[in-house]
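Heads up, one of the protein chains got dropped from this complex, but the rest are sitting where they should.
For reference, chains read A, B and C in written order, and residue numbers begin at 1 within each chain.
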């Protein structure tokens, strides 16, 4: 089994992939997210966002506060379509 | 060293150890709390006023050695499990050490157990002379174990039923 | 940062980057692309990424067909080490009104005449392509097997990397604050990082094109419109084509990774806001489940939104701007900028270099609105 350091578990993105991109000059969290899908998975970056932030800050030698982080969108937790539909139906019935 | 491995050095311990004269008089609480943290239940637990009321919740507790009767009511109240009562008058050769013990199985009174130092090393054997596990202790049983007198300031834990690891 | 350039392209989306790449590939030196935020921050990075050839006007059919042919070979053309993930699972367009059926017939005839081999299908025939489709209420379908979708991020990075290799300078977080015009000619652009002198400017700023145009004293009549979209968890593949309904107002496709991406086009007020709303979520679920009932059990992972830049006739605005010498525009795609991106890049490069364009784009110029020669596309979501 090949060794790897995983940064985004939902999308199986490794630290190596991120480092390659940073070397190419993609040093914004948004770009890296879109190219690698880091943070685009089921948990929407709950775990990897802070890891990526730290790696980016290190790479561009800045304070993490200076790094713009990716947008948070609903839903904060994945949700079945049937739940949404059930909600609308309930409202109309009641 | 406390800050790096959780084990107090002799220097760190020294101010907490009551003088020999006091130890000769009977049981006394030894509070091994070395760090100013926001916490004060020991002072409210003490019925004799031996643990002085805190001016600041971050204060270190201090034991009034004259007032302390060694009753041990503070032992199970300390969230840090940092209070012990040592009675060097227990017998000629032995001291009684009371310590908090939140592990199963609990020893029975009269049972022989391993006695451990502050780093978890077995330093000898001791005999359990009392187990307090009532409502007051609230699932932090207090075990009193008789140990050779020279270990009274060494023993701070027990292991029941031989080597589990 | 460069202080001079042959051309400054304003906007680091697909149109700007594809044009930059093509210009460089055709030999232009000193091409500069300015992006006010990060690459993919605008509409391209937020789009549904469908690529279809089934259009209702000859112009769109021609543009789309040519663009699709480029998509088919884009990994090779751009020598991209990744994959733009262009998958041709087809587009299944669903007609739910008699009027739509009539329009589909006309469209298919037009498309066939232009070499796009779309077909009209009965609902039952559509079931062979999408076995889970709820065909209740569907009167007919149109299908073209060569339509599909691509990964917009990788497509853009492929262009950006190829352009950079050819010497194009791409400056992100560089916002244009003014366009210098003297005596009716472009002189340069002002940015938050200094001025760049140039004789040519291409406005490819998507929803912000009107504001950028105003900097050069030109009115580009596009308005920003928020469109929302959502993505689900990845599940096993069961949807081959993009399904789409104009009257039902929905598009939905399954990505190579297994996620469903879907959206619709509500009439929203003019806005630059790209917040998400709960009513979108509810309406979207209802629409999606109406056509694909199994989606009911799939989980939504994220909703987001982006901006369409809507032109008065929902057609692209491409070409030279007559009032100002050296000014060019590529905008107004009205939600279809990504799929037209590859051909836009070629045509705009040809136009800027003064070469004949492979597809005539005179009719798409900015002046058509003054002339009153609008082109209406009947088939849009």
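FYI, a residue touches a chain if its C-beta (ideal position, glycine included) is under 8 Å from a C-beta of that chain, and two chains touch if they have at least 3 such contacts.
Note that contacts and distances are computed from a predicted model.
Engineer: From the names "Sarcosine oxidase subunit alpha", "Phosphate transport system permease protein", "Amino acid/amide ABC transporter membrane protein 2, HAAT family" or "Succinate dehydrogenase, cytochrome b556 subunit", which one matches the UniProt record for the unseen chain?
Structural biologist: Spelling it out: the chain absent from the display is recorded in UniProt as "Sarcosine oxidase subunit alpha".
Engineer: Considering all chains of the complex, which shown ones does the missing chain contact?
Structural biologist: Hidden chain, whole complex, touched shown chains: A, B, C.
Engineer: Touch as defined at the start, partner being the missing chain; which of A:22, A:59 or A:79 qualifies?
Structural biologist: Considering the complete complex, A:79 is the one touching the chain left out.
Engineer: Looking at the whole complex, which of B:9, B:35 or B:48 touches the chain that is not displayed?
Structural biologist: Of the candidates B:9, B:35 or B:48, B:35 is in touch with the missing chain.
Engineer: Touching the missing chain, which residues of subunit B?
Structural biologist: For subunit B, the residues touching the absent chain are 2-8, 32-41, 44-45, 56-58, 77-82, 102-104, 116-121, 138-140, 156-157, 164-165.
Engineer: List the residues of subunit A that touch the chain left out of this view.
Structural biologist: Within subunit A, the residues touching the omitted chain are 1, 3-7, 9, 15, 46-48, 50-51, 55, 63-65, 69, 71-77, 79-80, 82-88, 90-91.
Engineer: Using the document's contact rule, name the residues of subunit C that touch the chain not shown here.
Structural biologist: Within subunit C, the residues that touch the unshown chain are 273, 275-278, 281-282.
The rule is short, and it goes like this: only the chains that are shown with their structure count from here on.
Engineer: Would you identify the shape of the chain contact graph, picking one of line, ring, star, complete or other?
Structural biologist: Shape = other; not a path, cycle, star or full graph.
Engineer: Quick check: how many Å separate the C-alpha centres of subunit A and subunit C?
Structural biologist: Inter-chain centre distance comes to 25 Å.
Engineer: If you average the CA atoms of subunit B and of subunit C, how many Å lie between those two points?
Structural biologist: Whole-Å distance between the two chain centres: 74.
Engineer: Find every residue in subunit B that makes contact with two or more other chains and list them.
Structural biologist: none
Engineer: Two-or-more-chain contact residues of subunit C, please, as numbers and ranges.
Structural biologist: none
Engineer: Flag every residue of subunit A that touches subunit C in the complex, lowest number first.
Structural biologist: Residues of subunit A touching subunit C: 24, 26, 28, 30-31, 34-35, 37, 40-42, 44, 71, 73-75, 78-82, 84-85, 87-88.
Engineer: Residue numbers of subunit C touching subunit A in their complex, please.
Structural biologist: Result: residues 38-41, 45, 82, 153-154, 157, 161, 172, 232-233, 257, 276, 278, 281-282, 285-286, 288-289, 295-304 of subunit C touch subunit A.
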